[in-house]
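First up is the structure itself, then whatever we jot down about it.
Excluded from the complex is one protein chain; the other protein chains are retained at their positions.
Here is chain A:
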Amino acid sequence: MAEPARKTDTAQPMLSVNNIEVVYDEVILVLRGVSLEVPQGKIVTLLGPNGAGKSTTLKAISGLLKTEDGEVTRGDINFMGQQIANGNPEDIVRSGLFQVMEGRRIIEDMTCIENLRLGAYTRKDKGVKDDIEMVFEYFPRLKERTGLAGYLSGGEQQMLAIGRSLMARPKMILLDEPSMGLSPLLVKEVFGIIEKINREQGITMLIVEQNANFALKVADYGYIMESGKVVLDGTRDELLNNEDVKEFYLGGGSEERKSFKNIKSYKRRKRWL
């Protein structure tokens, strides 16, 4: 079933970002022509080093750029046929696009359930209670935590942040570094759930990551950004087999990588770039 779907979705991606330029405080140019597409139902990942502009790209899409004095000064962003560049975050959430911000950002002086109910703020229907149960099914350990969310572990907070986004019943979720600060085992668990949510709920995802290993395991397609530009993109397999990607983002998966000499050359090459 997955294969024919892939061919038809070339028609009209759910989200397309076309050559956007983003400026903070009217002077700091951070994105210099970023384009990407996210087809409906897929998981797309956006990789890149610190400061590349990954979070900025997500904030440009979700409208949160405004809250940091940033602006899309060129290009356009199209979500399900609507122009959303420089739109209001509330309107964008209401149209079905939800950003889970970097660093989890749960409301620490509220309980898990209160945090989840907040996720449903824009909804008017009666299904909120059922959806809280649905979130607890994906993240069973949240159900046992009845205290303030500020006392949850880092992993649990990340789960709560993702669960909260589900409460909005979004069509697409933008996830900013879900692996941040989590142990490899937890990262694996979280990504497993992300994939499950995508499969079961049909929610389209754009995931920003530094941890390319994990991100490319779940993603259908990936983009790699460096200093405000997309430098490479391709399907999961294309990226996994790309020599540069292997070297810089996957920590060199091949055997030679283990020899001391090669590590040194890797470091040297990185400095040359």
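Some points to look at:
In this text, a contact is a pair of C-beta atoms (placed from the backbone, for glycine too) under 8 Å apart; a residue touches a chain by one contact, two chains touch by 3 or more; residues count from 1.
Methods note: contacts and distances are computed from a predicted model.
Its record in UniProt calls the unshown chain "ABC transporter permease", which is the match among "Thiosulfate oxidation carrier complex protein SoxZ", "Chemotaxis protein methyltransferase CheR", "ABC transporter permease" or "Alpha-ketoacid dehydrogenase subunit beta".
Although one chain is not drawn, the whole complex shows that of A:V30, A:A60 or A:V93 it is A:V93 that touches it. Touching the chain that is not shown, out of A:N19, A:T67, A:S183 or A:N241: A:T67 (per the contact rule at the top). Residues of chain A that touch the chain left out of view are 62, 64, 67-68, 89-90, 93-94, 98-99, 101, 105-110, 114, 117-119, 121-122, 148, 150-151, 164, 168.
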